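Here the complex is missing a single protein chain, while all its other protein chains stay put.
Each chain carries a letter (A, B, C, D and E) given by its place in the written order, and its residues are counted from 1.
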Amino acid sequence: MAIVTPARMRKAEGLPVKKRFVDDLNEGEMIQDVFLVKQSLLKTSRSGNYYLDMTLSDRSGSVNAKFWDASRQLYESFSPDDIILVRANVETYQGKMQLIVSHLKEVKEEDIELADFLPASEHDPKEMLAEFTRLLGKVKGPALAKLLDAIFGDKEFMAAFARCPAAVSMHHAYIGGLLEHTIGVARMAVGVLENYPQLDRDLLITGALLHDVGKVEEIEHRRAFRYSDRGSLLGHLVIGAGIVRDKASQIKAFPEDVLMQVEHLILSHHGQYEFGSPKLPMTAEAMALHYLDNLDAKMQAFREAQPADGNWTDKQWMFDGRRLYIPRSREEAE
Amino acid sequence: MAIVTPARMRKAEGLPVKKRFVDDLNEGEMIQDVFLVKQSLLKTSRSGNYYLDMTLSDRSGSVNAKFWDASRQLYESFSPDDIILVRANVETYQGKMQLIVSHLKEVKEEDIELADFLPASEHDPKEMLAEFTRLLGKVKGPALAKLLDAIFGDKEFMAAFARCPAAVSMHHAYIGGLLEHTIGVARMAVGVLENYPQLDRDLLITGALLHDVGKVEEIEHRRAFRYSDRGSLLGHLVIGAGIVRDKASQIKAFPEDVLMQVEHLILSHHGQYEFGSPKLPMTAEAMALHYLDNLDAKMQAFREAQPADGNWTDKQWMFDGRRLYIPRSREEAE
Amino acid sequence: MAIVTPARMRKAEGLPVKKRFVDDLNEGEMIQDVFLVKQSLLKTSRSGNYYLDMTLSDRSGSVNAKFWDASRQLYESFSPDDIILVRANVETYQGKMQLIVSHLKEVKEEDIELADFLPASEHDPKEMLAEFTRLLGKVKGPALAKLLDAIFGDKEFMAAFARCPAAVSMHHAYIGGLLEHTIGVARMAVGVLENYPQLDRDLLITGALLHDVGKVEEIEHRRAFRYSDRGSLLGHLVIGAGIVRDKASQIKAFPEDVLMQVEHLILSHHGQYEFGSPKLPMTAEAMALHYLDNLDAKMQAFREAQPADGNWTDKQWMFDGRRLYIPRSREEAE
Amino acid sequence: MAIVTPARMRKAEGLPVKKRFVDDLNEGEMIQDVFLVKQSLLKTSRSGNYYLDMTLSDRSGSVNAKFWDASRQLYESFSPDDIILVRANVETYQGKMQLIVSHLKEVKEEDIELADFLPASEHDPKEMLAEFTRLLGKVKGPALAKLLDAIFGDKEFMAAFARCPAAVSMHHAYIGGLLEHTIGVARMAVGVLENYPQLDRDLLITGALLHDVGKVEEIEHRRAFRYSDRGSLLGHLVIGAGIVRDKASQIKAFPEDVLMQVEHLILSHHGQYEFGSPKLPMTAEAMALHYLDNLDAKMQAFREAQPADGNWTDKQWMFDGRRLYIPRSREEAE
Amino acid sequence: MAIVTPARMRKAEGLPVKKRFVDDLNEGEMIQDVFLVKQSLLKTSRSGNYYLDMTLSDRSGSVNAKFWDASRQLYESFSPDDIILVRANVETYQGKMQLIVSHLKEVKEEDIELADFLPASEHDPKEMLAEFTRLLGKVKGPALAKLLDAIFGDKEFMAAFARCPAAVSMHHAYIGGLLEHTIGVARMAVGVLENYPQLDRDLLITGALLHDVGKVEEIEHRRAFRYSDRGSLLGHLVIGAGIVRDKASQIKAFPEDVLMQVEHLILSHHGQYEFGSPKLPMTAEAMALHYLDNLDAKMQAFREAQPADGNWTDKQWMFDGRRLYIPRSREEAE
Partner (left out) sequence: MAIVTPARMRKAEGLPVKKRFVDDLNEGEMIQDVFLVKQSLLKTSRSGNYYLDMTLSDRSGSVNAKFWDASRQLYESFSPDDIILVRANVETYQGKMQLIVSHLKEVKEEDIELADFLPASEHDPKEMLAEFTRLLGKVKGPALAKLLDAIFGDKEFMAAFARCPAAVSMHHAYIGGLLEHTIGVARMAVGVLENYPQLDRDLLITGALLHDVGKVEEIEHRRAFRYSDRGSLLGHLVIGAGIVRDKASQIKAFPEDVLMQVEHLILSHHGQYEFGSPKLPMTAEAMALHYLDNLDAKMQAFREAQPADGNWTDKQWMFDGRRLYIPRSREEAE
């Protein structure tokens, strides 16, 4: 899959172009551009005047911003998660960039490109969709093929699936991350099947394609990535198995024992109780899926990890708090 | 609830009466009665003849039985889980009762009383049903009342629910055990609500009544208690939440956030990941339900435990392998 | 139990009334009132002058306070945990209230109402004592009744017990919290006994009333809640069992096996080794007490938890770091 | 300390001498001697006659014994834990020794030497007492010296202490084992003090001498080693700390903070919650005691372990189920 | 890889052919063939005569054997792990096959085919070696290629490696199992590299090929599979890393940081401390190797598992004691 720059993506869809991003602001310049409001506080200065203390962000990062001599009215004219257009000077304060804003106003969602404000996959969405379709085609048995079609053939669902991140933080936490991760797992599943002919081919590929569908309901990803209430209380494993069961119940004579195995694949794929699997893998396909899911997630986490001190990253929560070794020589070579 | 003897139950339903049970056989007597076959093996004696080595059982226990000079034909005329009528002498061998069978033949299910062959609750089924109905009436809000009616108003489901054991082994592992346990938890829930007015009354009682409904599909209980394939692969928490979601989807405008909380109550009530809860209790009602469920199960386990050595029981799996202290004085006083 | 405001409590006892509390200070006003000193530091300003940087508190919260142009002498005139009378302007600094103190002096303990400085139960102490006495009366057997009387009949001990918090932080961490929690557990014990007639009534209620008596020695609660050295090194379980044994040894012919069971109830009620129980519950009463204690503590923790982000609280240490779901709708309805 | 044979011990005390022990019976011989009854069952042989199937034991081991053509009367004439005199032939059955008993009768306790029937320390009791007294003398401070005298100066207690095993099974599970283990720990404590002068000498030695005193009440050791009810429900840590507190309360002006530290030493010496310590070591002396106790117990466990397969023992419960390596060469050299 | 029958293997090497194997003995026949002695006991019958009670085995299983009227001399003429030639009748006793031996004598190792007595891989050794050689060729960098050659180019070592089982029990516990498992892991490593181009290709393949080389010293596999003393005390991870370091030290200017990473790959590949990895995977290659190793081992364990009850296997130690679901339909289809 070719890697595309966001610029290329925006042009392709004919939307207005955000010119400056947080990670390439320069001290001293004057800018006028759109940002997502992460936080906005009304404070009183020593001199007794109000000012706004804000955190503004886009897909490249976030920056502190001050609006001196603000009013309560201005403060109440927008909220966190809104998009605002600002005119500002870029300054340095205590070693960090800061925007001193002179004008600001809210902007409507239809006038901006949401993708500018959330991190996105480096892969071309169309290529990812094509690859995903190719993998769907690997499932030959009629029952499972119908099931996949019932789920991914639903356009609204598929659009949400293709946009959803694979996580709120951790690995693949960006627009398109879920699709990218699902492709990664399914591709390896196809490869592994050559080594273990005793595995049920259709079942394993189906499991790989469906294992994380519950994330579409678990993670809200409009202007920020956060867990939905339902996601927090039920989890994507149970939600995902429910989606599968609902769709299967609408397919005539869907074999009960196959459905049961697909549900088991989804429920058990975390492989450990403390990661939310109510049942541990008990079939060969479930066991394989668990390892492949984990392998893809961890490989991506390594890709995203940055050395912080010599050849070592900071402590990684996803690796039980240990530091990872990323030889600098190799980094430079890439 | 009054405690009824199985004899009283049988008469009430007009079924043939099994006369002798395993736990009151006497050495030297001759019997003719029906038993459930647990195991049957064809073996060769030292003299080179075939004989049957069987384990026969009823709700009171099990006993070894021998049929000397058997044939392969006789051996193949019945299977484990069948009911057979035997004529036999009761003897003692190595300190234990043993049946020396001279005649045997299979009996049809319609000619016997299944309750004679599986342990059953000591409580009168009708009184338990009345109590359960009374508790259903405690839920006043229309949405949850409709949900309960949709589930327990289904006669076939309710019949299975009323007959189901609460476990394959451990506590309440007998016919009617699930109903008895559900009543126990729901009664305490009603009582606890007086102390914590901040709890959502309807939600907690609904959770208590529904928390184990998935066991109806998880446990097979026709002639023996064992887990169904589906029960083993998905577990009663996920199955139960699925039953609730299916039924709620058929109720017009069932509030989504209430459904979500009921599902959470069911999924989280085991309270620990390693006991199969994919999410831990995050609402006050879920937390309370977890403790009440546990308390009722443990109190029943104490009732069922027998001192094996002085005042102490054997090691109890359900209590992490520790022995329980049951003062003999108290036992005798009861 | 009716809920009383601290104001009503103070008047009932004829003590001076603190007028302003930390949680209802307004920017711009001038106050003169008493506060507890949590911390006091002598610092040097940029201009080279000394100033005091203090944290002042009362039962409603704490606030930063500055005394400009202070002297070492003033600094040494009082210590943390002292009560001081201050005259101050209320200002806002970096979005938070701050006191700019112009006058301050220490106040003697007899001139203030200590309850103004530590959080206290919302329940009327007298009603709680009446309820506690009613529960003591439920224990009918002479030996256990004598034991309870020997402990709670001691006026000095009972006064400390009634005042003690149930914890240094976490749940019921306020004056009267231990009494409130003990009542909560004992009331449920009485209720549960109806469902499990096999339990020893007197033993369970006695266990409920005594389970936390060791906290009287474990927690210091004069002007702050903190663990005593003895509490940290021995724990309230062992201290509590020791109190019981000492008192029982003074009762003629107190039955040894009953004493042993009461000690076991106290020692095992945390139910898990890692929470400091040297023995896990091995009697039915001990098992029940463990669940009821836990249930009451958790229900109170839910009451004290505040949603921090939508319907969710911050991470709760007492719930293994998970967030709790507290539907806003319900909050508002209360 | 010199190692004494039990024979030497018996003569020293003028008691009748048991001639033959289980571990040196020879096939084919006829014996007449006393044994402890571990188990006795009345069974029916194939020919329909009663016989006794018994396990007889002495300090060297246990052996199966048969009494053919027994009567119910004979069976009821003695019980497990009784001592009987038997006349018997020694035979081999299925590769193991077996006694074919022709006569048997109960023997009174005063006519035998109890030490013949329970395993005992290899060390001379008098030498152990002398060493223990020497170690008591190492504690110089008057308060702790008085405390030790109050406990070990009680003759009845000291006699029980000197006889008690250190465990029911595992390490030092023999008469005198507790004394031997206590000496082992205290001697090392004295040695360690040379390396860490910052430790409180008196406190550590006192802790070493007292750490297991609760075992005197925890373990019954008359004719078999088993836990008392009190021992099972409270544990020797809490019992031991209670003994210390009781005795200290009878010493005038015993310093409260010293008592608290001695109690902490006893309560925390298991060093882990799951081994029954309600508090973990928080003082340097408690930490040191924990390691020394563990070290002595494990060294003794190694001494008692036998290679079962080449250089390896069977799985050892006390070492989390791992096998220990005991080079045969070294075994033979000893 | 084609699957070869042992018969084909034997012929290929020109060794004498064992005719009858334990798993196809028939009741009533007379046999004369060679077996491995697992156990031999000298016992006395009721009539007072000696007899031998033996367990004889070959690669297909084991069987009990009796030699009536034996002598001590005969008993001492051979030992466990010897091979004996027996003439015997095949009988059934208590439902199991049994050999009644009339003649027996020891056989020299050079006269038999050892492969007849231990289970072996179903794959053709030559094809496995060819595949292994092909995989060695995938490593292109000179340093790692030299390292692999230094290890696997040693003919004696390679012969032992090719013969070694991958485990004493569990998965791949047969002759050739280590080679088969190593190939399985390395083949997947090659496949996975296509999905994660950021991985160091040579390093991952080298790690896959070397990860278990320590097993050659850890497991003795001449006539039975058992851990060597060195294997038990050090483990194959440390032994394997040591082999690599020794060989690398003989290669001129072997890059220190590459060696360090190969050692880390071997030491960390168990992925969890409790499985003996002193360090957890900290490089992307080590993380990937850990999953691939686990995946291959688990897939093979599924292949070896047999359903014991319906669609379910017995409890599997390797899967934390859970039962596996192996749909019968699929079994039959294969």
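In this text, contacts are C-beta pairs under 8 Å (C-beta built on N, C-alpha and C of every residue); 3 or more make two chains touch, one makes a residue touch a chain.
Fair warning: this is a prediction, and the values are worked out from it, not measured in the lab.
The shown chains contacted by the absent chain are A, C, D, E, with contact judged over the whole complex.
Listed residues D:169, D:195 or D:306: the one in touch with the omitted chain is D:195.
Contact with the omitted chain, checked across E:222, E:279, E:315 or E:328, is made by E:279.
Only one of E:261, E:294 or E:313 touches the absent chain when the whole complex is considered: E:261.
Listed by residue number, the positions of subunit D touching the unshown chain are 184, 187-188, 191-192, 194-196, 198-200, 257, 261, 264, 280, 282-284, 287-288, 291-292, 294-296, 298-299, 302-303, 319-320, 322-327, 330, 334.
Residues of subunit E that touch the chain left out of view are 229-230, 232-235, 237-238, 241-242, 245, 257, 260-261, 263-264, 267, 273-274, 276-279, 282-283. Although one chain is not displayed, its contacts with subunit C can still be listed: residues 41-44, 53, 229, 232-233.
The rule is simple: only the chains that are shown with their structure count from here on.
The fewest steps needed to get from subunit C to subunit E, moving only between touching chains, is 2.
The pair from B-E, C-D or B-C that reproduces the interface of D-E, where over half of the contact pairs by residue number are the same, turns out to be B-E.
As a whole-number value, the distance joining the C-alpha centres of subunit A and subunit E reads 45 Å. Rounded to a whole number, the gap between the C-alpha centres of subunit A and subunit B is 46 angstrom. Within subunit D, contacts with two or more other chains are made by residues 229, 232-233.
In summary, the structure contains touching chain pairs A-B, A-C, A-E, B-C, B-D, B-E, C-D, D-E.
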